[in-house]
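Selected chains only, in their assembly positions.
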């Protein structure tokens, strides 16, 4: 049972037809799954939702297509959305997920749920070492934090790569006094 | 504030010390994060939890280490575990996650949350095409389901690869009548 | 499948019959939906639950009946309760929700889920400006905070309106030194 009756002839609406045609072209398939039929009751919602799914999931990016589906499934399990679990499990298989990779995904999700509940139960305080605002070279070592590939290059020659434009982990700067300090929004 | 006072000298307990030593050796770091200090109140729980984290997250497998951390973060966000979000975001960075990959992860998680809530709101019925029990070659085409690399090999020469031992998607079998049917637990 | 067998003749119990009669009278309908049949296994639980539903949802108040149902649906979607989604979507329609309003509700719920997960993922710190304890006229301006209709009236002539009896946002008080300070529990 669903809460609405999907439109009988959704493609009579030209906005819906345009989205459905784009779904078919993007996926190279005639199959329109129920999610899009149901969203067709509101063409604006359909357009915005498909627009974002296409931009995020069907456009080449820094994560490979199967990894993106694994993340999507993981969230859908944690949010307990049966429809989404089924549709994205099928999609991940279509993008190359093997049986053992799927078993591993499920294992990680269940392990995370377990430690999530342990940390929540005990209200474990977050270690300062995990705070990117306080990061020092020492705890970067302790935490095996990655070498920031942008940080050591001369300022004028920073590459245009998207990874380097924004530094989500604050880079360490040496000042004259030999003490390290960190650049940051509140310190400038 | 946490619900317990962690043990003052956890390594006085030899079972705790053994786990902490294994954490240090596995991670090649002296840093023991709060989760393990807090779990040290119950050595059996500490042993089982670390044992599973080590087996699943720190042992080479069919998913690369960073992908496993991305899945872990995704679940922790959906389950709203602040501690786990912080510890596994740091771990993913340590395993090579770039800033743009992290931004992409967060984008996918938020997109999944959006479609999760849409599907739940409308109670969209799951397409039969997503059911591995009903899978046919036709809808495998429609869904771009992967070629099962085990299915077409002669039965006696199946490889020992873990992917093929269990077929999570039921393989198609041709019978003499030219109709396709699927092997399965209830049909034998 | 449900976890219990509902009573065969629930109205044999006079406490159940009294609740069912009140449901019928309140709703002007003979229809008793399954929730109440199932709760009839425990008359005390039935009484308390219906009592609260009636007081909150079926009694005129400061929010109109349809708005109350929209809030109820939103929570039921986020909590993923299929039964509740169906029953309250039907109730909202009965109270005047149009198709486009329903589409809008679903859109807001999905948008909120998306930003909820974004804020949780990044652990965005809450702006001080949102804190009613720290509210000043300046950030009330910045935040477009409502004009508190009680605050400027002479103390002796405060109206009896429920909005003014409790001030959930702390009113600004002028003292002699021309600085503004806020009244509060810890300052008196």
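As written, the chains take the letters A, B and C, and residue 1 is the first residue of each chain.
Convention: a residue touches a chain if its C-beta (ideal position, glycine included) is under 8 Å from a C-beta of that chain, and two chains touch if they have at least 3 such contacts.
Because the structure is a prediction, the values reported are computed rather than measured.
Enquirer: For a quick check: 3 copies are placed, so what copy number does the complete complex reach in this file?
Expert: Oligomeric count for the entire complex in this file: 6 copies.
Rule of thumb we're sticking to: only the chains that are shown with their structure count from here on.
Enquirer: Counting in whole Å, what is the centre-to-centre distance of subunit A and subunit C, each centre being its mean C-alpha position?
Expert: Each chain's C-alpha centroid was found; their separation is 32 Å.
Enquirer: Just give me the whole-number Å value for how far the CA centre of subunit A lies from that of subunit B.
Expert: Subunit A and subunit B have C-alpha centres separated by 15 Å.
Enquirer: Find the geometric centre of each of subunit B and subunit C from their Cα atoms only, then give the gap between the two centres in Å, rounded to an integer.
Expert: Chain centroid spacing, subunit B to subunit C, equals 37 Å.
Enquirer: Where in subunit C do residues touch at least two different other chains?
Expert: 80, 85-86, 106, 110, 117
Enquirer: For subunit C, which residues are in contact with subunit A within the complex?
Expert: For subunit C paired with subunit A, touching residues are 80, 85-86, 89, 99-100, 102-103, 106-107, 110, 117.
Enquirer: Note which residues of subunit A are touching subunit B in the complex, please.
Expert: 1-4, 27-31, 33-35, 38-39, 45, 49, 52-53, 56-57, 61-63, 67-68, 70-72, 74-79, 81-84, 86-91, 93-105, 107-109, 111-127, 129-131, 139, 141-146, 162-164, 166-169
Enquirer: For the complex, which residues does subunit B have touching subunit C?
Expert: So the residues of subunit B touching subunit C come out as 73, 77-78, 80, 82, 85-86, 105-106, 109-118, 120-123.
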